[in-house]
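Accompanying notes for the structure given below.
One protein chain omitted, others in place.
Up next, chain A:
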Amino acid sequence: MLLSLENATVRFGGQAVLDAVDLSVAEHEVVCVLGPSGSGKSTLLRAVAGLQPLDAGRVSLDGHDQRGIPAHRRGVGLMFQDHQLFPQRDVGGNVAFGMRMHGASKAEQAARVKELLDLVGLPGAPGRAVGSLSGGEQQRVALARALAPRPRLLMLDEPLGQLDRSLRERLVVELRELFSELGTTVLAVTHDQGEAFALADRVVVMRDGRIAQTGTPLEVWQRPADEFVARFLGFDNVIAATVAGEAAATRWGKLPVPEGTPEGPRTLLVRPAGVRLVAADQGLRCTVAARTFKGTHVAVHLQPEDAPRLEAACALREAPEVGDEVGVEFDATEIVVLDRAE
């Protein structure tokens, strides 16, 4: 393993910001840590970079314990959330900085600066002042600067956090291509699930300094490990259920569950696509409380008479109006048992 954390713990004033985290990243792997703000993901990066000492546990790179090794000798790259370009240097000076620190010759530096600026799509920019760059350009320069000294591990803190949406979507694709082309090992953190899923080979969801779930984007998306992960991914149809056979009793009525679901009290997730709207006299009776247009579909918020709200996804043509009365039926293939581990 290129990077491994064992029992890594950081406390701020008695509170564990990073709580016994175990995580490893293999060479050429792109891992994305996903979590809400305050979940400890930036601290995780700082601990690996050597900017934040651990209170317990260890960080190893290539199997070597990094305890006592200062940030500048760890050979990892970190791209900061707001880029932190050096204001007094031009673009070329920023990109060349890391190579200069490692004693590269002027010619090497110039060649690499050109190569990297071409790579990130800013050819001919070395003489520009960083103050004159747009947000997207700053992001590219910061990336080139982090890549320049050829770090064995590249870490990105909210790499696309402050950029506008279309630029973000384009850059995510570019980054993905770039990393697979260069074979870079990447550890990124973000609060944006779309970014994480688009970028990563493997996603790590964090909550309150602990790892809540690890898996490929598809695994995490399809089978969130618990209610927290499900809600963080934007799924709100979560409800307590009692499973008996192939049905589960909930406040939304009897729901079908996949075969082999263990019996007893469980928590269920119903994906919006699994909430089917039918005539008002069938199934669970609901009132349409709100509808939001999502581009490919309409999210319909339904209020049952005596149960929590439900979200359904339906095509624009079929979407009911606010105030309509509808019936709801559930699709077994879109129902996930969240606490299956027990």
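The rule we apply is simple: a contact is a pair of C-beta atoms (placed from the backbone, for glycine too) under 8 Å apart; a residue touches a chain by one contact, two chains touch by 3 or more; residues count from 1.
To be clear about the criterion, contacts and distances are computed from a predicted model.
Chemist: Assign the chain not included in the display its UniProt protein name, restricting the answer to "D-alanyl carrier protein", "Carbon-monoxide dehydrogenase medium subunit", "Glycine betaine ABC transport ATP-binding protein" or "Iron ABC transporter permease".
Modeler: The record for the missing subunit names the protein "Iron ABC transporter permease".
Chemist: Based on the whole complex, identify which of A:92, A:149, A:217 or A:320 touches the chain you can't see.
Modeler: Of the listed residues, the one touching the omitted chain is A:149.
Chemist: Using the touch definition from the top, which of A:8, A:44 or A:78 touches the missing chain?
Modeler: Touching the chain that is not displayed is residue A:78.
Chemist: Footprint of the hidden chain on chain A, which residues?
Modeler: 49-51, 70-78, 80, 82, 84, 86-89, 97-98, 101-102, 129, 145-146, 149
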